[in-house]
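Below is one structure, written out as structure tokens; the observations come after it.
What you see is the complex with one protein chain gone and the rest in place.
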């Protein structure tokens, strides 16, 4: 295993130390592993809390700041944080208007956030609402399974919902908006290589030199199928086709080409060009775009594509100022 | 070779298509492979032109925009652009106040920019000044060699000099400032893996599973020495020590931990924490920092560290608004 | 003739489980790599190391307290799916344990409560390819044996036997819960990591409890 780390057991705390030092405008609670906005809690504003396993940087800690998250809880690598963390985050961001928990649909995340919400309800008067993001079309949606994973839409949702909270909207509205964004987003990912969980020390899966995995998530889990490597043009087709089959997209989408961590930006732009060409042929206008490694899977090489059906309100919230280490504009 | 590309011969033009589509605020001259500010030329402002081989994204095209570059020329992967490109860029950004060429110290870049400057002088009245960036302490500085490579300082220099040009300062001042920044910056890099030039198809060098290269540049060239892999703490020492031996740094530096393309952000933060600890022990205060993959070497895993001795003026220019795909704040 | 299970017994059980998890950590992680995210071994090892630290430093004096602290520690230290599930298992055991030492029937009742907690928390049904597929049969076997008046040691041996069979039965299953479910049909042909670790838990019980 070749990584720029110290002891594999310390990766998360070491990285949080680095984040705290590099971003003095944030406040890091190292004991609870929570990254806070420097000015949290913001009085009268709905607090937005997200979190999940580490290894997806900049998500979520890098999305803390004005116009996006108030706090992010960092679990061990690929392991949901524990309820204590969400409790500390919730208490730390409550400005009196309640708190929204943004949870990606993984059994671990669901259960830990659920326990945290139970504890918060039992121990404090803070009102908590929860949105579950489940946008991965690689996974069959069924009542009888764990349902779809939460992937790329999470980034867009955190930005949009963060902007709405910044506007001072009440918790119920913010939570409704969050559900609307989740409903409007679909994603699909692929990998050229596996990643190596530091504590495991070996690649999670093996891929031959001429193979790629289609339909992967963001935890190094194997995908839905393994195929021969193909040009970016065909990869873009393989990712977009199931998205377009799953939901109607009409004029004006946010198109997000995400890097998995080991794929450089030059390749993401190549993929974006192909994705844009397919959407153009399909008569779907791209209203906004985002290209880069925003929701990674350690050093995995690969990408995912997310389409979010936008409307005027969502675009206005997307364009609103955001000041975080990972996304920053308008201020 | 596993890459998200189409034909290796088309990587640069495909990526430029993607960039143009993802960033409608920029103008891309696909024939000359030049990325322009949408509003170039800006009347009365010194035009800032940079460029170099591709494969370092977001550098340089991703640094085009208000407060940074007016144009960037994209060469083939790891190959300096040709004089025609710099000529087109220079003509396209000249707002009457002259143009600064930012050139990294590589024989190819030097000669191609030199020929471009000769052609501009012969064929137009545009005044051109040139700054050569040569900050890589891995390379011995000598009159009898090609001198030091231009690496990480380039990013900081483009930001700072871009801000000065935006203030409306005259060419001579902007060029002097550029030289001052180059003098004040030092860098050192390392690699855990090689990269693969698309047209070559195989890794430029081979590294055993327990080896790393210290003193690499940004073109997949082998480094100065090969050593056993070590914890981030020791890697940080290996990178910082030669920097601190090469120049006096006093209170207030800009500290830049750069990712080489294949190393995820979580590891860069781990390295940053170690770098910050060493600087703290050395009594050098970090005034500003930058952590991320800003000057990459395709999908190489590794990092570099750049220290720039700052002062009030440089910090003010660093903090000034910048609106580019790769760096954005304050506006 | 029932042998009362007290704090020392539970401590021995938990220490034994911690040891085995530590020894087989890489194996559990490898199982999770095949159909999950390669962290089940390190998750369980981290959690049980924290439990052992509690046992070393500030062991609660009564069985219910010990089980509760174990559950709370796992919830606080593990995360992922296994943290809340194992945590809930011990918290519910604690809730059912009553005061003082546990006789055989109390042990069986506590384990049953633990299982119900796991099901309430995770909503897995038998056949979903989860720890429930090993813990459920183990619990049934324990109830049956204790109900038939078998000594606790024998009852736990039967439970361990049932857990092993339940664990092995997860191999051909297509996962419907947890991370493995994302793989669809590709999840078949692999043993479930949580069913494997929970079998180690029952085996550790068989090796440590009910021995006079």
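Per-chain residue numbering starts at 1, and chain names A, B and C are given in the order in which the chains are listed.
In the analysis below, a residue touches a chain if its C-beta (ideal position, glycine included) is under 8 Å from a C-beta of that chain, and two chains touch if they have at least 3 such contacts.
Please read these numbers as outputs of a predicted model, since none were measured by experiment.
Novice: Given the contact rule set out at the top, which of the displayed chains would the hidden chain touch in the full complex?
Specialist: When the full complex is considered, the omitted chain touches B.
Novice: Of B:84, B:167 or B:211, which one is in contact with the hidden chain?
Specialist: In the full complex, the listed residue that touches the missing chain is B:84.
Novice: Using the document's definition of touch, tell me which of B:53, B:162, B:185 or B:292 contacts the absent chain.
Specialist: Per the contact definition at the top, the residue touching the missing chain is B:53.
Novice: Which residue, B:22, B:138 or B:305, contacts the hidden chain when the whole complex is considered?
Specialist: In the complete complex, the chain left out is touched by residue B:138.
Novice: Considering the entire assembly, which residues of subunit B contact the chain that has been omitted?
Specialist: Its contact residues with the unshown chain are 53, 75-84, 106-108, 111-112, 114-115, 136, 138-140, 144-146, 149, 197, 199-200, 202, 204-205, 217, 219-222, 224-225.
In this section, only the chains that are shown with their structure count from here on.
Novice: Indicate, using Cα centroids, the chain positioned nearest the centre of all protein chains shown.
Specialist: That would be chain A.
Novice: Averaging each chain's C-alpha atoms to get its centre, pick out the one most distant from subunit C.
Specialist: Relative to subunit C, the chain with the farthest C-alpha centre is B.
Novice: Nearest whole angstrom, what separates the Cα centre of subunit A from the Cα centre of subunit B?
Specialist: Distance between chain centres, rounded to whole Å: 29 Å.
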